[in-house]
Structure formats: structure tokens, C-alpha cells
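All protein chains but one are shown in place.
After this line comes subunit A, so read on.
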């Protein structure tokens, strides 16, 4: 704005000069000439001033960025140091005394005793290797499992269901691994992992403590959201025993059929026909408790009561 005003005034000044040449100079002409020059100068000063203010502001921003970077560098360095100490320590990192962030997470799940976990892991070794030089066998190797997207370890051929859970957003963390170990099918219906599950919570927390030694430094293991509740996967016998109302199930199922194809095709969306009833029930409860990812299914399941899930299962079970 200041600039255009300046140009405007100097144009006026120029006009005055031309007029002066034609009619002879008057004091007023000189004054207006001077005024024009001054206004010009002022507007130049104003714009360089503005540029300076800009630069100062940018400087301040840069400074802020630098201090942010410094802070994150410091955190990273700390993490590296901690990892080093942990690696050097004779005790495994789980035993390191930082109980709030390491031993328990916000879900209330806890890591157990890694050396006992190693013993429990013996039953897994026929399929899974872990530690230095571990390679994929019947199952993928488990180094670095914490924080890894499900079904995302390069070069291993997963079941379609596992791959789908991965693209839906399932990541292996304390809570999801705990749920998967407890009952693999609750999380991944047609998983290739042919394993009934570890029902004893102590076994699971011990094995998880053992596994975690072979993942990135513990500080980097994502914590579950602080508000999350510990979520049980295992359903009570009463819930599993509910006999569903097939008529009601048929009505409720009409909502499923908008997306899930009735001929059993699983293009883009998994088939839900001819599913063992119990698998169906545990899967729906896992969505309801938000242990399984997928926003549509979480939403659908969240408003189904235990009876409604049983009704759906009963309806789908009698479809041939």
C-alpha cells in the first residue's frame, strides 16, 4: 500500500516538473518535488523495514525449530544410551527398574519373567525361530515383532486373513500379541498358526517378556492408548452357550449382506458364510471390544448385544 501511494505521489511530482518546465518554476513546484522525493524515501524505508520484520520473525521460527530438533535429538540420544546400558546389563531389559513405562502398560497388562518365558516358548520353536541368525520356518521368525504390522514381514507367505488384518491396521503390540496368544482365531479367523492358545495369563506375560528382548529397545515399543482397558479375549462359557434366535439373526444378518456376499465370494470383503459358530462369535466379540481393527466392523459389532451376536451366529450356521 505504502508503495503505491509513493508511486502515485512521484507521478504527481513528475507532472509538476513538466508543468514547471512549461510555465517557469515556482516555490510550490520545488516543495512538491521535495515532498515527492521524501515520500519516495519513506516508502522505501517502510518496505525495507517490513522485510526486516519478516526476517526477524523467520529467525524466531527457525530458532524454535532448532530447539525442537535439539530436544528430539536429546530424547533420541537418551534412548540410544538407555538401549546401550540395557544391552550391556547382565539382567534382561525387562528387569530394568522403570516400572511405569516398561513393566506394565496402560492396559494393565504386564510383562512377566523372560527366563520362564523362554521355557514356555519351547513349544513354539518347532515353527518359530528367534534370536541371532533366526530365519523363517513354518512360521515367520520373531525378531523385531513388537511394533511390526501384522502380516508385513517381507518374504513370508501369510494367510489371506493375516494379510488383511495387517492392511486393516493390526500392529503387534503388547495387547494384540497377548490377545493373539490367548486365542489366535479371536484375532485372525483363518490364521495358518495352528495353535489352540495359551490360556494361562502368566504364561503369556512371561513369553511376551522373552519375545520383547529380541525387539527394538523397550522405549521404542509403542504403548497402548492410556485410556484403554485391559480387554479379555476369552468369552465366558455362559456367553458361548447362548442359543441364538435364528429369526432375529436373519433380520440382523440383512445388514451384513449389504457388503458380505451371499455366494461366499471374498472379493475385497471376507466371506462370512459357513463359518464355525464359535469362531464367528469370538471374532464378533473381538471387534466389539476393538481388539480387531476395522472401523466398519467395530461400529457394527459395538451395538450388538451378546444375544444378538448369538442370533447372527445361529442364523449363519444354518445357512448352507
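To be clear about the criterion, contacts are C-beta pairs under 8 Å (C-beta built on N, C-alpha and C of every residue); 3 or more make two chains touch, one makes a residue touch a chain; residues count from 1.
The definition used in the following text is that contacts and distances are computed from a predicted model.
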Among "Flavocytochrome C", "Electron transfer flavoprotein subunit beta", "Polar amino acid transport system permease protein" or "4Fe-4S dicluster domain-containing protein", the UniProt name of the subunit that does not appear here: "Flavocytochrome C"
Given A:51, A:66 or A:259, the one touching the chain that is not displayed: A:259
Hidden-chain contact residue, picked from the options A:164, A:188, A:208 or A:310: A:164
Sites on subunit A contacted by the missing partner chain, in the whole complex: 164, 166-169, 247-248, 251-252, 254-255, 257-263, 265-269, 295-296, 298-300, 302-303
